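Our next item is chain A:
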Amino acid sequence: MLELRGVSAGYGRTRVLEDVSLEVPDGGAVAVMGHNGAGKTTLLRVAVGLLPVMRGQVLLDGEDVTRFRPNKRVARGLGYVPQGQLSFPQMTTLENLQLVSTDRAAIDEVLDTFPALRDLLARRAGLLSGGQRQQLAIARTLLTKPRMLILDEPTEGIQPNVVAEIEAVITALTARGDLSVLLVEQHVGFALRSTDAYYVLESGRVTSSGAGGAGALEAVRTAMAV
Partner candidate 1 sequence: MDAFTTPLLAGAATGALLLIAALGLALTFGQMGVINMAHGEFLMAGAYTAYLTQQVVTNTDISILVALPVAFLVAGLLGLLLEVAIIQWMYRRPLDTLLVTVGVSLLLQQLAKDVFGAQGDPVHTPGWLDGNVDVFGYHWPYRQMFTIVLALAALGALGALLKYTAYGRQIRATVQNRDLAETMGVSTRTVDRVTFFVGSGLAGIGGVAVSLISGTNPNLGTTYIISAFLVVVAGGLGQLKGTVIAAFAVGIVTAYLTDWYSSSMAQVVTFGLVVVFLQLRPQGLFTVRTRGLA
Partner candidate 2 sequence: GGSKSGESSSAESCVDTSGDTIKLGFLNSTSGAMAISEQTVRDSLVMALEEINADGGILGKKIEPVVEDGASDPAVFAEKIEKLLTGDCVAAVFGGWTSASRKAMLPVVEADNGLLFYPVQYEGLEASKNIYYTGATTNQQIIPAMDFLKSKGVKTLFLAGSDYVFPRTANKIIKQYAKELGIEIVGEEYVPLDDDDWTTQVSKIVKAKPDFVFNTINGSSNVGFIKAYYEQGLSPETSPIISVSIAEEEAPAMGKDVTGQFAAWNYFQSVKSPTNEAFIKAFKAKYGDKRPTSDPMEAAYTSLYLYKALVEKADSFDVDKINAAADGVTFDAPEGTVTIDGENHHIAKTGLIGRINKDNQFDVVWSSDAPIEPDPFLKGYSWWDPSGE
């Protein structure tokens, strides 16, 4: 589904990613882990097209989309939940959702996943609490009906029972087999439970990778405890 080939990227003259290759198979789920500043967010930004590559290629369904703008990649099925509880602050919760789709049924469906948002539909997103905004962000992205979800620390700032809910949603969606996931997550347990492969990023390089599952926990911990 998504493939990064030898990607180097950065900001200005500083390089953050160095020759990173990574693949998310159709219907597969991949976790990316690493310390603060390792370059995880940068990697995802490259994948969605918010940051140009300095070298390397980004492929979507085998097609080179390196020069595509993000909205084109979204049209091809990418869905991105950025880090930092981002929303359109002056628009109401409902308008935030309607930006993506005005289909009432579809909106209802995501609201069932995040019932807390129902009471907040008329409130401007800028007034929501951090966790409410994060829930909105995920809901909004789900509404794009993506074939592939790119999530940057989606559970940051979310209350435990909703985290569990999100985990369940992701698991359910991937189980259907038509959704791929690229997940950046600090909760190693959660990350590995929800995915079937992992990459560990250190200072912009992939230092270890492997199949997911509970067995990988130990491997990841050692890889990260350098």
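As a selection rule, all candidates are chains of the complex that A comes from, given by their letters.
In the analysis below, a residue touches a chain if its C-beta (ideal position, glycine included) is under 8 Å from a C-beta of that chain, and two chains touch if they have at least 3 such contacts; residues count from 1.
Please read these numbers as outputs of a predicted model, since none were measured by experiment.
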item	value
Among 1 or 2, touch partner of chain A in the complex	1
Sites on chain A touched by candidate 1 in the complex	48-50, 69-71, 74-75, 80, 82, 86-91, 95, 98-100, 102, 124, 126-127, 140-141, 144
